[in-house]
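All protein chains but one are shown at their positions in the complex.
Moving on to subunit A:
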Amino acid sequence: MLTTKVFWLKVLIHLGALLPLVNLYYLALSDQLTADPVEAVIHFTGIGALNLLLITLLVSPLSKFSRQAFLMKTRRLLGLYAFAYALLHLLNFLFFEVQFDLALFVGEIVKRPYMTVGMAAFVILLLLALTSFDKVKRRMGKSWQKLHNYTYLAVVLAGIHFYWSVKSEIIEPGIYLVLMLALLFLRRDKFRRWFKGKR
């Protein structure tokens, strides 16, 4: 019973993450997606990555409070989709915004602090994705959890990247920052333990 529940939940996650992308690129390639499809795909995948990251962080508190342990089985998939969206966000920037001008691409990431922050978040997600396989997890032992705790840093960096990127409209990124802090607040005991352990 439990496995079918997890199975269907995963099917839903696949559909929920993939269908919007198919729709997005179909419209963007056929020039039906706003006057500036480049900006549209960059924003959509960026916000999508952030949404998925927050949903991933919601899984463990939700399964704990609702006592539905099977929810935990969806966490890796959600995390991987957050990474996939972040990867597309970055590739959209490279392919469609700077159009393969590699000097400009690297230059912008190095020179613009909000881009540097975004890139740092991406590198963390990349490492987490690469170590998400069971085999790697087993081999890494205790250090796996240590590495994957960097999720919290990644989400904070992603939020800062978003907040910093807007011109003046700060309400939407502000809402994201509040949600983010709420999700981190739910883990306050964990953070407290870390700091105690270090002293």
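Going forward, a residue touches a chain if its C-beta (ideal position, glycine included) is under 8 Å from a C-beta of that chain, and two chains touch if they have at least 3 such contacts; residues count from 1.
Methods note: contacts and distances are computed from a predicted model.
Here one chain is missing from view; checked against "Pyruvate dehydrogenase E1 component alpha subunit", "Phosphate transport system permease protein", "Protein-methionine-sulfoxide reductase catalytic subunit MsrP" or "Protein-export membrane protein SecF", UniProt names that protein "Protein-methionine-sulfoxide reductase catalytic subunit MsrP". Not every partner is drawn; the one left out touches subunit A at residues 20, 23-41, 43-44, 47, 96-99, 101, 104, 107-108, 111-112, 114-115, 164-165, 167-172.
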